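Removed from the display is one protein chain of the complex; every other protein chain stays in position.
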Amino acid sequence: MKKAVIIAGAGTHSGFSPALAEALLKTEREVFLLVRREETKHQLLTCFENRTKTPRCVVVDLLKERDTYQLLDSISEEFQIDVLVHNAARFKRAPFSELGLLDFEEIWRANVGTAIPASNYLAEKMAQNGGGSIIYSGATASVRGGANFSAFASAKFALRGLSQSLAREYGKRGVHVAHVLLDGIIWGDRAQNSFGIAQGRCIQPEELASAYLSLIGQPTSCWTQELDLRPAQENF
Amino acid sequence: MKKAVIIAGAGTHSGFSPALAEALLKTEREVFLLVRREETKHQLLTCFENRTKTPRCVVVDLLKERDTYQLLDSISEEFQIDVLVHNAARFKRAPFSELGLLDFEEIWRANVGTAIPASNYLAEKMAQNGGGSIIYSGATASVRGGANFSAFASAKFALRGLSQSLAREYGKRGVHVAHVLLDGIIWGDRAQNSFGIAQGRCIQPEELASAYLSLIGQPTSCWTQELDLRPAQENF
Amino acid sequence: MKKAVIIAGAGTHSGFSPALAEALLKTEREVFLLVRREETKHQLLTCFENRTKTPRCVVVDLLKERDTYQLLDSISEEFQIDVLVHNAARFKRAPFSELGLLDFEEIWRANVGTAIPASNYLAEKMAQNGGGSIIYSGATASVRGGANFSAFASAKFALRGLSQSLAREYGKRGVHVAHVLLDGIIWGDRAQNSFGIAQGRCIQPEELASAYLSLIGQPTSCWTQELDLRPAQENF
Partner (left out) sequence: MKKAVIIAGAGTHSGFSPALAEALLKTEREVFLLVRREETKHQLLTCFENRTKTPRCVVVDLLKERDTYQLLDSISEEFQIDVLVHNAARFKRAPFSELGLLDFEEIWRANVGTAIPASNYLAEKMAQNGGGSIIYSGATASVRGGANFSAFASAKFALRGLSQSLAREYGKRGVHVAHVLLDGIIWGDRAQNSFGIAQGRCIQPEELASAYLSLIGQPTSCWTQELDLRPAQENF
């Protein structure tokens, strides 16, 4: 059975999702990009026009357990999913006084909730298959709660706690659960337009994709649970 | 104006809430215990029968912003609330495979969501008043995601991230935000009946209350952001 | 037998040693300030002129095991030493390229080596006596290795590792080992003359002394292993 990878929460803010998909296609896996909106799907597929290998892009609400399970069921009929990359994130920078409970819930759902159904389905599936990799994408805010980051940091801390628990729960069943601490900005549209940061000071999407690939390829005697990654020029 | 303290999420699993209330009553503050259920209110008030000083106990759903705000508004008419202790928690130990998105949300809401409305209201109020203390109660799971603790650790990590952010956001406005890492079990009904642990190996409620009081009393030149507390006999 | 406290590495850079001695004198303990130089001894004693209670000040090289042991032996004949505060420190800020192996050794010896003989003697003594407290004084550099802090951070990290090991080794024998993370500058001569920082942004010596006293006074059911302390105005 051909192997497949799920990239849950693919986006176009940065060039990471297309770069990761491209890197994974080279491993002879089928690549599924799960996106929330039709528009994102079209933008992502545009990146792969005229390529020999292209990922599949599926619109699904990762917070809907039934939809997510049905999708993963149907993929599992044809493929053995051995990699899940959770990459869904919603950034939020705002004073605490401007945030209410609903904002906190929304940020939690976007950053953590989106990880639950797919992880639930795939962690067990991988354990039954004897192996697999699940990677969660963290940020500086995963380990440092800064001023004006109450909702975002709280959610990113939560995702890190989840990843640690699952690493300990599934490791001995062969599933490698890792958390990547992205301590920097990935080059792409948002870096350029919103943050106005130079490319040379950013994490390059293709190089980041290679780092994820290294994690996925780690043999069982040498697993990393938490990988920090930052540009040489980043203050930390 | 007389000062008041809010204990958000008072319970009877352990003897901590009554002990903390009693210790705070000695500081000449009015003490408000916010509880979720009528039954808990009665149990708590029973602890203070025939005492000279008694805390007030109010039933309120801390997840309801309007109710929480109205309650704090009415208390603020009479008192200057300068201390908030968030102590609401729901413990959960279960394999990830038995937990769905709804469980994660529920655990998040009980452990983190309950902190938002009251913190929102009081952090600003205290900053405007020039000072105050907000303490969140953490656990071993706040810094370590163990197997079968995915939902609980994730929520406790989130609360810790929130506390760090608020500490940095409100510290310079005079509000001391602290996080207590309780690395052990508080003596009380649950310790005795559910965990079957000896009293001598537990955190004593009265001594824990003193530790909270020390935090509240810290002068502005010597603030602790995170305080770990454990019995001498605890493995760590 | 009257109790006594040892302050190993008392100095006059800041007002902390006199303040701590004064606070401890109020606990009815005999207070011994161990200093490296005669000059420091005279400066420290000057602080206590015309006071009813004064600490004793002894010149000793804490790196000399025999001298340290003899001193502690002779004190132990009269007193039960139940508190050791290790406060010897040498600050060093320099580019790595300007530091050689000898510098690293010197900084290690001043910050860590000075803790070994006294800790060795007293940890066992306290364990045999059924209890006691040992406190090590850390800094921001104990948990963060900054540029130009290679020697200092390396030594402070080492002291933290020592304190954790001893906490786990002696805790169950009744000896409370704690590490204080001083994330800020203590008010005193050096703060004023070398760092040029305002008093209001500094840790106040008397308030810091109170925090140490709180640690020393913690009951066995509620021990803190690591206590961070910083002024409200400190960036962190």
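Letters are used for the chains, namely A, B and C, taken in the order the chains are written, and counting of residues starts over at 1 for each.
In this text, contacts are C-beta pairs under 8 Å (C-beta built on N, C-alpha and C of every residue); 3 or more make two chains touch, one makes a residue touch a chain.
It should be emphasised that the depicted structure is a prediction, and the values quoted were computed from it without experimental measurement.
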Touching partners, among the displayed chains, of the absent chain: A, C
Which residue of C:Asn120, C:Gln192 or C:Gln233 touches the chain not shown here: C:Asn120
Interface with the unshown chain - residue positions in chain A: 168, 171-172, 174, 176, 184, 187, 202-204, 207-208, 210-211, 214, 218-233, 236
Missing-chain contacts mapped onto chain C: 63, 65, 95-97, 99-101, 104-105, 108-109, 112-113, 116-117, 119-120, 123-124, 141, 144-150, 153-170
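Please note the rule applied: only the chains that are shown with their structure count from here on.
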Chain whose averaged C-alpha position falls nearest the assembly-wide average: B
CA centroid of chain A to CA centroid of chain B, Å: 33
Between chain C and chain A, distance of the C-alpha-averaged centres to the nearest whole Å: 46
Set of chain B residues in contact with two or more other chains: 168
